[in-house]
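Contents: one structure, followed by commentary.
All protein chains but one are shown at their positions in the complex.
We just call them A and B in the order they show up, numbering each chain from 1.
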């Protein structure tokens, strides 16, 4: 495995954060102090200009770039590189005043007032024009700066717009998708129901709050369109930059599992994946391990978007954030632990929002390396410096990637379709939670498991879990069959294969599109349980799993029945089946079961797939990154006390000591072993 | 008692459901299969065309009826009759595009976008014109079809509109009601309060969300107007049909206790009452008996709207629905039990929404006889077929009606006024629940009790319970006095007779309009309790009832005091009184008491009224229908185990056996005895 170094200028890992010197231009003493303290903290990179539009261009067509040049020069002279933002995340007041069309229209049809951020109309030609001008000028002015590492396009893209321009664009998009044939659309969306047939594409509106919200196909297509339109907008920014600086890579920062955009689709446009991570550490509803495991899941979603290179942790909070329901401090040691978790999961950067707290406005209390106090001897500053040291020591890891033989199929279309579907329990569908809970069971077994979409290449895996794969896009079923035929272990559940990509139900039995043959079962009914209802399923060896929320009854054709229901009117009918296909196996679990109860089954599947699991103490997380010359193992102890791992051999990079079998981890300690 | 057969063409009971062949016109194989399976399931009637407007008239003025003729012909040839809908429940896209005035304006003054259903402006002349054209054409095309049983006008009418046309109409309605005298209105609504006097009718607006919501008389009149306007619209559709087909009866389907329309008033327009029933079976907050008893109450509300003929269960779910918070399957046997409950309560039909699930859109998972699976050997299909058999055997019941000597007074004006009143506990008024809970106590005693409005004829009853009769319309008090004078047993409670029909308080003491003389008491204060507060009342025999939520203090003039408060500062003051008037008795209970504690009082009243009660095991529901030649008794066992009823004599129609004293009911069994 070749290393894939993101930034040859740096070579190792990146330690940095958002920096807003434009807020302090009248305080040169502070700007000078910043550089000094950055060096002390081991910062080798900062992100500039994310929200600097009104300083670059205080009035339409009047540009000022000199101040930024001085900042970048000075940073570079001090060994600090720059990631440069395009400033489209927030519009200057003059822009909204001159071109109100740049402001979004909401789902009630009311246009926004100026303010906030991340709320431009993606379609507006005037906004696109103004963005193109400023981006081009940025590229011209800074594209050749030796300190420039990366373009950071806009910020946390998101949202949707119901303005006339977007509606028209949606209609054009639909016309193209449905070959300018309104009847094709009518059939695909089953519009004869409730007399909703359209006569022409220009009758179609997005799902306004007081409008058409009952056509599931329309609802889903509007979400797809929003991503499509956002991507087109993003591409416009990227092309503007690429034209001037074809060699500078490009990213835009994602937001965890943000519901409004299909990141799988959007990520095609960018060179490097980056994201912003803000876990709710030390909350009162789950253990620290749970919080960390969920963060590992989110890291893995990002890592899996571009499997051949590291991703970036673009934002994280040095201390606390200011927008959680309860803004609790990260306890000592957590900053190191969570930073190294990012590296363990495949990030080559640890970056912060923000370097220094601004004195006013919405995020004046969002955690930063430098507080209003202004000192470099605070607890937070010290912990940041320690991370700087650690990253320096770990620079050999840079560019390495993660090898996974197992994958979880998490599908954006299915996610949206399940959220919208009129079935099951209204507030109890939990697609994301079901996926994450199962993924966490593999994490506990020390197994690296990619998170992929239904359009990913299945052939590189030996084991795929695909919970609640409600939507089968064209080809997905065939590729799953192929995967199993070729020796793969496949695990599916209730609510699989009900609809095609336009959300039309398959006729003749679920799972449809041929999957009932793969699993050897056909579903007859789906029962939704009230929250306090329970059922159970029982195996031949009398193992019992608990059933909650939903349960299908099924007709088994030619699968082996592994477990049967124990209660209610479907007592003794099949609940879990397995069918061999070719050299692989296809499992179907017809009901919802707490994920930890399924571990024995997952171990069996891993064994059949010849994927090794690892004996880990409770609360310890494990990851591995691989390069050509070596392998790096990460052990993260999320326990409030020390933990011992056996079977560990190699060099502890941070301490320099050799581990020969037993590794003792202190409370919250992260250890990296070169093997 | 003469039988009143709804459909002589069928003679017996109707077994049918909504059928949407327009969704499958490109699948003749499926349409053919439908007929075959309908016959197998014992379906003798289907409801067609409810949402077919866009197929009948795909473009304005372009009509296609041939497809429907072929469907109806084919059904008829196979012995299946048709109930034909008018398609006004949902408008085609072209209509909203051409005539935006057809789309409602909401309470914020914002006009809807196209979409959804059941949301036309009732006033819009253009919409009325378009509906009239399509209705007339339907009547011309299908009015003489031998398969046509009934017109089903629109669907689940409801909602309100705040558009300028509706506002103007409201003003005209008010001007007429108040004799074009704005001062009469000002007095009736007490507008001098808060300086709200109107100078003219055209200043009056409906209660917009950001407008005038503080005039109680206006709020109530807007609700009355909405029903009135809806009725006028409904009458327009009916007249169009009647002009062409004077002999075809007409219905529109009601929705349980839907809050937006006064069904008592609306039902005057139609020939047959029909409604849609979707209980939440097997939920986790009440027993099955409770769910069934509430359904029995709703059936009885419908039955009581036209007491001289059977009603129709127009919609019910064969398996589950898709819009409940939790969409749980009906357990085996429940479909038969709930279907025969409808017959027991006076329905002559068991009809489903829907025959076959559509492949897409909002209701693709709403239960149906035929699932996406497409088979006729499913559990649901079998249970539907069994109901078909049972209905066939029970055809002799068709046309018979229910005799009730007791009635519960449930008043729409009182309902709306109590919801809006600024008094008591804001979220704790519970008019509907109080009525239903009391009604259920009589059900447990095996007593048929009509549910009537304050304008009903009281003289046919021997016992009337009138809880919380807050509004006294002109004449109600006098008719209640007459009822008691003539030997009736009357039971009233706290919050009786506070206001007249314009919601002006009676002066000189509640209950007003002379009722304080009838009861012999005058109310002084009304106390609202916090949820955890309790009081008690005690009888001479030391029986104790618990008091919650509210309690009045009263001055007793010439009534007998049956019970007194035990706690708080009104300890020892009267709580329950009885006064003889003529040969009847008037009871007044000044506080809220759990309904089951009142049963001894109700038994005493029944005994005085010479109405027989019945000894029933817990969980068993009883009804009776009477014809000229016989009487049919229905026993429904809602228990999860068998139950034994004694004193039963006659023929068990479904099994054919004779019952001579003891009737054994299996779990969920329904038995019909001809006596």
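The definition used in the following text is that a contact is a pair of C-beta atoms (placed from the backbone, for glycine too) under 8 Å apart; a residue touches a chain by one contact, two chains touch by 3 or more.
Since the structure is predicted, the reported quantities are computational estimates derived from the model, not experimental observations.
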item	value
Listed residues A:9, A:200, A:364 or A:459, member touching the removed chain	A:364
Per the touch definition above, residue among B:29, B:62 or B:525 touching the missing chain	B:525
Candidates B:73, B:482, B:517 or B:533 - the one touching the absent chain	B:533
Option touching the unshown chain, where A:8, A:325 or A:661 are the choices	A:325
Those residues of subunit A which, in the complete complex, touch the missing chain	20, 22-23, 51-55, 58-59, 87, 89-94, 97, 106, 110-117, 282-284, 319-320, 322-329, 331-332, 357-366, 371-374, 378-380
Hidden partner chain, residues of subunit B it touches	108-109, 188-199, 203, 205, 207-208, 210-217, 421-428, 502-510, 522-525, 527-533, 553, 568-569
